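Let's look at subunit A:
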Amino acid sequence: MTTFLEIRDLTMRFGGLMAVDHLSFTVEHGQIHGLIGPNGAGKTTTFNMISGFYKPTSGQVLLRGEDISGLKTHEVARRGVVRTFQHSTLFAELTVLENALVGTHMPFRPNIFAAIVGWDKEDRIGAEARAREALEFFGLDHLAGERAGDLSHGHQRALGMAVAYASHPDVVLLDEPFTGMNPEETRRMMGLMRNLRDSGITILLVEHDMQAIMGLCDTITCMSFGKFLAEGGPKEIRNHPAVIEAYLGGARHVA
Partner candidate 1 sequence: MLRAGIWILALAAFLALPHGLSFSQQEILVFLVINILLVASYRLLTLTGEWSLGHVVIMGVGAYASALYTKELGIAVPLSMLLGGLTAALVAVVLSFPLFRMKGFYFLIGSFAAGEIIRLLWKRFREPFGGAKGIKGIDPMPDFSVGFYRFDFFEPVSYYYFAGIVVGVCLWVLWRIEKSPVGLTFHAVHWQDKLAEASGVNLRAYRTLAFAIASGFAGISGALLAHYVGTINPNSFDVEVMVFVLTWAIVGGTATFYGPILGCIALTVLNEIVLRELGFEQMRPLIYGAILIASILFLPDGLESLVQKLLRRKAAPAKERVAE
Partner candidate 2 sequence: MLDLLAQTGLNAVYAASYISLVAVGLVLIFGVMGVLNFAHGELFMAGAYAVVALYADAHLPFFVAVAAGLVFVGLLGLLMERALFRPLKDNPLGGLVASIGFLMILQSLAVMGFGVRMEHIPPVTQQVIEFSEKVRLPVARLYVIVAAVVLLTALWYFLKRTRFGWALRASAQDPEAAALQGISITQTARIAMFIGAALAGVAGALTAPLVSVNPHMGHSVIVTAFIVIIVGGVGSLEGAVIASVVYAVVHTFVTTFFDGVIADITGLSLMLLVLIVKPTGLFGSRERA
């Protein structure tokens, strides 16, 4: 059986700087997998390469054995790997429901001719049902008519995930989902992610909040200065000497 998601020898060089240096790890299907490391370790760069925002200098990203590195973002997304963004990147001018509807772009691909003539009624009904389902999943259904830009910070984050969820992804890449959240919001968000995993979606997340990472992840990969450092369950990682040293070296970055 082929591995679900494999990162193999992934390398990114910006001019003379090795941002990511021959990084390899695998993500198991149905797990919550954390990617951690001190600031500047190259987590976000790795993330951007997996999601197609950057084209790696060398190396591969294999999804079920297929190399998806170097594909454009929308092509990666169409293979089932969907990312969210740091901060509150949303369609602020559109309503919450419309945001989720954009998320249904892949399962219900719009057809312009059908749309003009009106033969896409079923698709529109299906897309709206899926969008409402996604909103409900993240507890946003009562806000469907609000302008996305007017939502609270926590709700905006949840909406970001709902947009991703609406597209029926296999893998969701979450970029620092807990940043700027209070403990209560963090706790609720962790619950949402477990639900997401239990519905069969694999999660790969980059995060600074150690507490959340340790309480949430099934497997954690730690990197430092662009290189693979250690991998294991939360307990192993917490007690791993190399990890402790890497974080002590940059202790002020530990959240």
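Picked so that all candidates are chains of the complex that A comes from, given by their letters.
By our rule, contacts are C-beta pairs under 8 Å (C-beta built on N, C-alpha and C of every residue); 3 or more make two chains touch, one makes a residue touch a chain; residues count from 1.
In this text the structure is predicted, and so the values were computed from the model without any measurement.
Checking the candidates 1 or 2 against subunit A in this complex, the single touching one is 1.
Those residues of subunit A whose C-beta lies close enough to touch candidate 1 in the complex are 51, 53, 72-74, 77-78, 82-85, 89-94, 98, 101-103, 105-106, 108, 110-112, 115-116, 118, 120, 123-124, 127, 163-164, 167.
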